[in-house]
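The complex is shown incomplete by one protein chain, all other protein chains being positioned as in the whole.
After this line comes chain A, so read on.
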Amino acid sequence: MRLSAIRQHGFGHLGVKVNKQIIYTMSAFEQNPIKGVLRKGVPNMIRRTRESFFVIAIPALLAYMAYDWGVTAQAKLDRKDPKMYENDV
């Protein structure tokens, strides 16, 4: 149902004044609530993912690389130097 309304501004008074209401209805038995969910929905999801994939994936990859480097570098610093214990009996 769409409202054809003259909008007014202000708390509690948004779009209160209604000039005209056009109501279209259809029997529930004539409608399919999941119409096009696979045929149109899946391609749309692929399109939306492709459009934003690199914008999110690149920073995420950079962050992961930094995390991995940090954890590895700190683990190396925490280790004792193996060369000092090479000739241990």
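Methods note: contacts are C-beta pairs under 8 Å (C-beta built on N, C-alpha and C of every residue); 3 or more make two chains touch, one makes a residue touch a chain; residues count from 1.
Throughout what follows, contacts and distances are computed from a predicted model.
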From the options "6-phosphofructo-2-kinase domain-containing protein", "Serine palmitoyltransferase, long chain base subunit 2b", "Cytochrome b" or "Ribosomal protein S11", the chain left out of the display has the UniProt protein name "Cytochrome b"
Chain A residues touching the chain left out here are 1-3, 5, 7, 9-16, 52, 55-56, 58-60, 62-63, 66-67, 70, 73-74, 77-78
